[in-house]
Every structure is written in C-alpha cells, then in structure tokens.
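Below is one structure, written out as structure tokens; the observations come after it.
What you see is the complex with one protein chain gone and the rest in place.
Right after this comes chain A.
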Amino acid sequence: MQRFIPVRRLLTEAKSSLRRLRRCFSQVTQNEVDKSDGFVPKMPSFDYTPPPYTGPSADEILSKRKEYLSPAMFTLYSKPLNIVDGRMQYLFDDKGRRYLDAFGGIATVCCGHCHPDVVEAIVNQTKRLQHSTILYLNHSIADFAEALANKLPGNLKVVFFTNSGTEANELAMMIARLYTGCHDIISLRNAYHGNAAGTMGATAQSNWKFNVIQSGVHHAVNPDPYRGVFGSDGEKYARDVQDLIQFGTSGNIAGFISEAIQGVGGIIELAPGYLPAVYSTIKKAGGLCIADEVQAGFARTGSHFWGFENHGVVPDIVTMAKGIGNGIPLGAVVTTPEIAVVLTRRNYFNTFGGNPVCTAGGLAVLKIIEKEKLQENAFVVGTYLKERLTALKDKYDLIGDVRGRGLMLGVEFVTDQKLKTPAKLETLHIMDQMKEIGVLVGKGGFHGNVFRITPPLCLTKEDADFLVDAMDYIIASM
C-alpha cells in the first residue's frame, strides 16, 4: 500500500505550523518586551556532555515508585525530574539537559558531583576492599579519623563513624545521657536532627513528628532573627533556656543540641550572642553541648570550617554527615576522650561505620576542600550571591528575607512584608519556573516558603549570577 500524504494536506499542515510558529515567536517577543529585565537568563557554559541515557523513562520510574516505594515519598516539582547524571555543580536529566544544582542533594554534594578525586578514591578502594569491619585493622579509617580530628578545635578528637546524620545524632544524644546520668535534652523549635526515635524527639516541626513516644526532649524558643519574638537579641532567647531548665527539669540536664544554621527549618541563623550564652547555661546545669554540623559543616559557611565557629563556641560533641562524603553514606560523631569513655561501659558497634570505602571517600573530600580552597570560594561566591539576592529583596516585595552565610543561603517569600505571611503558592511557582530555566533549588521552612540554596561549594560567580537573574526574570513576570 502506498503511503504518501496528499500534497494538499501537507501544505495545510505546513501553513498551520508556520502560523503556530509565528504566534510562538510573537508571544516570545511579547513576553520579552513585557519583562523589565530583557532576555531569559543563560546558564554559564560547561565543557562536559553526559553519556546518552537509555534507561527507563520518568513515567516508568514514577509508576514503579508508586508501586514499590513508600507512599510518603515525595518529589519536587509538579512534573518530577529524572536526574541521571551529575558533574561538579551541574545535574543532567534523561534528555541530557543541564541544570545548575543549587541544592546539592540537600547540602550533601560539597565538592561537586562525581568529583574525579573522590570517584578515584572510592573506585580504588572498592577494588581492593569494600568491607571487613573494624574487628580488623585497616588504615583508611585511622587516616580519616586523624585528618577529621585535626579539623576540630579544643580536645575534640575521638571519632565515631556512623552511616547517616540520624545515626550520628542518636549516638550523640545517647552519649550525653550516659555521661551525665540525666535524660533531659533541650533542642530548638524548628530544628531538624533526624527521624529515628530519639532524634525525632529532638526534631521540632510537627510535619516530621509521628504520633509515637518521644521522651525527654524540651524545645526552647527559636532564636529566629526574622520571625522570633525577641528579634536578634540572642541573650533574651537564652534566658528561655535558663527558665526551661529551672522550671521544667530537675535542674540538671543531659545536654543541648542545635544546628548553627537551621537547614530544614529554612536557613535560619541563630541570633548573635545566643550560643555562647546558652552554652554557659547548659554547662552550669551539668549538660553537654552538641553541635549538629550535618549541613553547616565542611566549609559551607565560608567564613569558618564549622558552623559553630561562627558563634565563637566550642561544643562538647559535634555531629556530621551529608557533606562529609560528598554523597557517600557516612556520618560521624566527634567528642573528647573524657566523654568518649562512656561507651566503654558496654559494647557499641556499627557494622558499616568506618568502612574502608566511605572513609577513603571522606579523606578525599577533606583533601579537596583544602586543595581547591573551597571554603574561600564558599565565602567569596556566597557573599557575592547574598549581596545580589539582597538587592533582589529590595526590588521585590515578595521577598521577605535573605539570610545565611557562605553557600548556605535562604530566601523567604511573603505576601505581606509587615505580617510576614508565608507565600507558599508563589514559592512553589517560582521553584517550578526556576527549574524550567535550569536552576534547581531546595525548599524549607515550616511553611515551605523558603528557598534553600546549598549548592556544591565549587559554585562560580557566573552560576550565582545565573541563579539570581533567573529569579529576577521569574518574579518580574508574576
């Protein structure tokens, strides 16, 4: 049977598509004319092409996820992205389209996706020995522990390796309770510390707390400069902790845990002066101070290696995960030799913790941060990015607050600057549009109205410009 389309039909089709095209172009020019800032921002160039993707499509994956994975598993975006490749600060979808990864797999990929040094360390060690446990010696865990301990101030030099932030915080809380013989732990409202039994108690946002027993944790008023009752007066907030101890506990507590900059809570920097005042209160009550550096650690804040250093304090226990391995499942707890002794009372063991591959990866990360001066880059590019975002805040009423430090930045959207009403729908819209232009950001805050910008620390000024220009472009068109 002959298969040809009658010429007339061809012509009609051509005419209509031409008409469509013309309409399209005219729409574009119309839009461009409407935008006060001109053209759609362009991503900085990048010399890498991912291999062609021949795996399952987004729809296939989505249907498998619906059938075989948690019903609570969510995706960002109305049309979920199928991310198949990553290189430094960029991600690629199944069509090979490049995106600027401004979320970093949730502040996790610090050196850059598939950073060659990290991949090499992982691959070389995997080929030699993946796993044997600490029942036998292996230099990888020892070398990494030493290098990590050297990054910490004071007498913080005993390391326990775990597989996640949750495991690290759970262990920290247990250590504090054992060391002091007390059970009460204080954390901050709006904090996130993990999803297991103890850490769920320390986590303080209702959408993350299931209706199960979470004992022994008290939540103090959040020293939130933007929304908090005492503004930026750190010492006033600290007095709430004092009251909490004196009225809500026996007067002696196990400890206090906080992030230096709250991550899930929406990039909230603790009010200045808060931590030094609280640490002093906690110590007087016999408690230990735990610094959750899962997101703020590893040079992300730019000015310092650790988030807590920004506040001028030295904790008793430091927990870390996420960035520690550039994405490899690894966590750690670092404390003093004196405190570490409590675990000798019984056997503590973590089968996967400290395995040769993850510790080799971790050591590679530390070396890269130093060699490539990522802390300095986080400071320089982060400061620049924050300045540009602050300028954007002055331009648009929709932006209520710009905050954070280094490459841990937050942009809060409100519908009313005075009332600070969360602009939830607008945030979702902008986030979606950002993706269309090619920027992937994160979302946070109790009301889901805060952009979390926590990219790989190799982000450039050009990337920062692209991000801000994209936001500018989108908000202008709203």
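The rule is simple: contacts are C-beta pairs under 8 Å (C-beta built on N, C-alpha and C of every residue); 3 or more make two chains touch, one makes a residue touch a chain; residues count from 1.
Convention: contacts and distances are computed from a predicted model.
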item: Name under which UniProt lists the unshown chain, selected from "Aldehyde dehydrogenase", "alanine--glyoxylate transaminase", "Auxin-responsive protein" or "Transport inhibitor response 1-like protein"; value: "alanine--glyoxylate transaminase"
item: Which residue of A:P153, A:G231, A:P272 or A:P329 touches the chain not shown here; value: A:P329
item: Touching residue (missing chain; options A:N163, A:N190, A:T249 or A:T427); value: A:N163
item: Contact residue for the chain not shown (choose from A:V40, A:C114 or A:L428); value: A:C114
item: Sites on chain A contacted by the missing partner chain, in the whole complex; value: 50-51, 55-56, 58, 60-62, 64-65, 67-76, 80-86, 91, 105-106, 108-109, 113-114, 118-119, 122-123, 126-139, 141-143, 145-146, 148-149, 157-160, 162-167, 170-171, 173-174, 177-178, 183, 195-198, 206-213, 215-216, 321-322, 326-330, 337, 340-341, 343-355, 357-358
